[in-house]
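Below you will find the structure I want to go over with you.
Just one protein chain is left out here, and the rest sit where they should.
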Amino acid sequence: MAANGEDVTTVLMIGNPNVGKSALFNRMTGANAVVSNYPGTTVDFTKGTLIEGNRTYVIIDVPGTYSLEPRDAAEEVAVRMLRHRPDATVMIVLDATRIERGLYLALEVMELGMPCILAVNMIDAAHEKQITVDTAELQRLLGVPVIPTTAISGEGVRSLAEMLRKARVADVMDISGRLKGDPPAAGGRACFGCGGCGGR
Amino acid sequence: MKKRLSDLAPDETGIIEAIDGPVHDLMCLGLRVGKTVKMVTKQPVKGPVVVLSGEVEIAMGIGTAQRVMVIVTPQEA
Partner (left out) sequence: MTLRQPEAGPVSAAADAGGANAMFLSSDARWEMVDALAARTVSPGSYEPSLADVVGELTVRPLTGIPVALAALYAFWSIFTSFAGTLMTDGFMVKIFDGYWLPWLQSVWPDPASWHYFIFVGNPLADNSLEAFGVLTSGFFVSIGVVLPAVLIFYLTMTILEDSGYLPRLAVLMDTFLHKIGLHGYAIVPAILGLGCNVPAVTATRILETKKQRFIMMTLLALFIPCGAQLGIMMAVIPESVGIVFLCLLIGFGLFGFILSRLIPGENPEILVDVPAYHWPVKEYVAQKLWNRTKAFLREAIPFVLFGILLVNLLYLGGVIPALADLLEPVFVVWFGVPKETAGPLIAAFLRKDLAIAQLSNIPMTPYQLVASVVLVTIYFPCVATFVVMLREGWRELLASIAVLLTVVFIYGGMIHGIGILLGVA
């Protein structure tokens, strides 16, 4: 079924520089993308494949960017990839210790109307610094799956792969509504069944 | 006391009050009005400065730092 090419989904990995996109990408696809501890390691895109259940995903690791207004040629590659693949799913990768600027880019991407899923990476580093991120609440507010991951140990990568098929289009106005209005109670609507809530 | 970010001494802390000129790049890196910044180091001869804001450490040219106005937090709080 996967072989006839109908069930192939393209997944773009978008996120700030140095949040661990390439590390996650390697974990998910078994590829050998370069991982280094400085922003701007990846300056071109790399493709890899992930077979999960009966679906085939072509995952594309792209350069990190801070926003969709490119500052340099590497960021331009990322933005161009988004523009040229409007039917792709976007995996937005955030650094748990620097959530805010990751969220800014996440919102920008969500406004494009592409199906999204969020990976909150570097959970181990956040833990060390005693920063906690309520991913369940974030998932409820955003209305897309949010999965905590640690790329260097592989934690959460499995459920990230499983949840890829639950990626969905977020409505920014709805998010805004949820932020203003309803208190964190009725969790029915944004529950995707498994993984994302981490058992909470 | 109001100062330019570039005028903070190493280890001095302040709260960003305003940013002149283009703000987009600075904001994307995490430097926004209301954020607390600490000067980590200033390089000699008008070299770049390194500041810390929360978990984010940023190196920027002196010209950029001059565009950022901060209210100095009194030392020894």
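Observations on the structure shown:
So that you can tell them apart, the chains are marked A and B in the order they are listed, and the count of residues begins at 1 in each.
Please note the rule applied: a residue touches a chain if its C-beta (ideal position, glycine included) is under 8 Å from a C-beta of that chain, and two chains touch if they have at least 3 such contacts.
Given the structure is predicted, the values throughout are model-derived calculations rather than measurements.
Across A:79, A:116 or A:167, the single residue that touches the chain missing here is A:79. Which of B:15, B:50 or B:72 touches the hidden chain is settled by the complete complex: it is B:50. Of the candidate positions B:8, B:26 or B:69, contact with the hidden chain is made by B:26. By the touch rule set out above, chain A reaches the unshown chain at residues 17-18, 23, 32, 34-41, 43-44, 63, 68-74, 77, 79, 82-83, 86, 99-100, 103-104, 107-108, 111-113, 125-126, 128-135, 137-138, 141-142, 152, 172, 175-176, 179, 184. Contact between chain B and the absent chain runs through residues 10, 23-27, 29, 32, 40-41, 43-48, 50, 54, 56-64.
As a convention for this text, only the chains that are shown with their structure count from here on.
Centre-to-centre separation between chain A and chain B, using Cα means, comes to 30 Å.
Chain A contributes residues 66-67, 69, 71, 97-98, 100-101, 104-105, 129, 131 to its touches with chain B in the complex. Within the complex formed with chain A, the residues of chain B that make contact are 24-25, 27-30, 54-56.
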